[in-house]
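Sending over a structure as structure tokens; questions will come in a sec.
Missing here: one protein chain of the complex. Every other protein chain is in place.
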Amino acid sequence: MASAKSYLLFTLNSESFGIEVEFVLRVIDLEGLMKVPKAPDFISGALNMEGTVIPVVDLAKKIDLGVTEVNDKTKVVILQILHEDETLDVGVLIDNVKDVVNITDKELQAPPLENMGFDTQTLDGMYKLEENFYMILSAKKVFEKELMQMV
Amino acid sequence: MPKNIVVAEDFNTSRKIIVSTLTKEGYNVMEAVDGKEAAELFDGRTIDLLITDFNMPNMNGAELIKAVREKQEYVYIPILLLTTEVREDKIQQAIEGNITAWIKKPFKSDHFIKIVNKALR
Partner (left out) sequence: MDFLQEYIEEVKGILKDLENSMMTLEKDFDDPEEINNAYRFLHTIKGSAGMFEFHDVEKLAHELENIYSDIRDGDRQADNFVIDLTLHAVDILSDMIDGKDAKAEAEKLISDINELRAVEGEARASGGGGSEGGAEEEDGLKTFAVIIKPENNIFKRGINFESILEELFELGKTDMIIHNESIPYEKQLAEKNLVSTFEVLLATENSEEDVSDVFLFMQENEYKVIPLRSVADFSNADYAALITIDEEGLERRITQIKELNPDFSMEATVEEIVEETAEEKEAKANMRAAGAAQFADDEDTSEKMMQRKSKKASTVSVATTKLDQMVNIVSELVIFRSEFQHLLDGNERPEISEALEKMERLILRLRDSAFNVRLVPLNVLTVKLQRLIRSVSQELGKEVDFITEGMDTELDRSMISALEAPLLHLIRNALDHGIESPELREKRNKPRKGLLKFYSYNSGDHVFIQIQDDGNGLNFEKIRKKAVEKGMIAEGQPASEKDLINLMMSPGFSTADHVSKVSGRGVGMDVVKKDIAAIRGDLEVSTEEELGSIFTIRLPLTLTILDTLVVNVNDSKYLIPISEVEFAYTMDHAELFKKKSRQVNYNGQLMPFVSLREYFEIEEEPPVQETVIIINKNDTRIAIVVDIIAGKLQTVYKPLNELLRPADCFSGASILGDGSMALILNALKLKS
């Protein structure tokens, strides 16, 4: 039997996505965002999580899916990505959490190669649930450049 | 380098026991039969410890200690006083805080060696 991993399913700019739960610290409401002038374009700002400064990334911008429209329902998924000996804490903006599901490797379909209106290089694969296709994001691939710079 | 110890004690048996105990421990011992003879040993040579009796002819323990402490080289050397005197205040008075410790006679050799070793640390 193939091993199953847990994924958090969410929506962003009317697209459906998933991300491995292993990287998810928590999901919080977007509150008290501090502007960070001069930060890269995809940075929406930073917020304080228990005394740690967490950069908040406009995920849509980061993966070339447009711009996240922030409203009072906007959530932040706090990710903690381990890379070699370092960890990178980062929050990403999403519209809504859908579900947490177990997906086996077998159920994960190969990511589409053609242009789907965003950077498909950041995907681990796709998952079909009922009639919906969920794009499974790889936290490490999304932040590949930043992780490389850390070491 | 073995440490040099001067033993001043007029009572022969007592002195011999002390000297043999110390020699067995590997120390280099110089004997003196009275305070005067002992004082003459403090002629600038390296001496690491003085063990002296209190009541001696020709120069008693207190006088010997005073003489030794007056010499630049020996101001800070440890001095052990052997005594049968039990009145601490009297001893204190006699030596004016110039000694490291006093050992009451008779003493057990292991206790004696412990104190000597400690004084030479």
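Here the chain labels run A and B in written order, and each chain numbers its own residues starting at 1.
The rule we apply is simple: contacts are C-beta pairs under 8 Å (C-beta built on N, C-alpha and C of every residue); 3 or more make two chains touch, one makes a residue touch a chain.
These numbers were taken from a predicted model, which means no experiment stands behind them.
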Listed by label, the shown chains touching the absent chain are A, B
Filtering A:L12, A:L30, A:L88 or A:L137 for touch with the omitted chain leaves A:L88
Filtering A:A4, A:A39 or A:V70 for touch with the omitted chain leaves A:A39
Would you write out the residues of chain B that touch the absent chain, in ascending order? 69, 75-79, 97-101, 115, 118-119, 121
When the complex is taken as a whole, what residues of chain A touch the one chain not shown? 32, 34-40, 43, 46-48, 50-53, 55, 57, 88-90, 143, 146-147, 149-150
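One rule holds in what follows: only the chains that are shown with their structure count from here on.
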Which integer distance in Å separates the CA centroid of chain A from that of chain B? 85
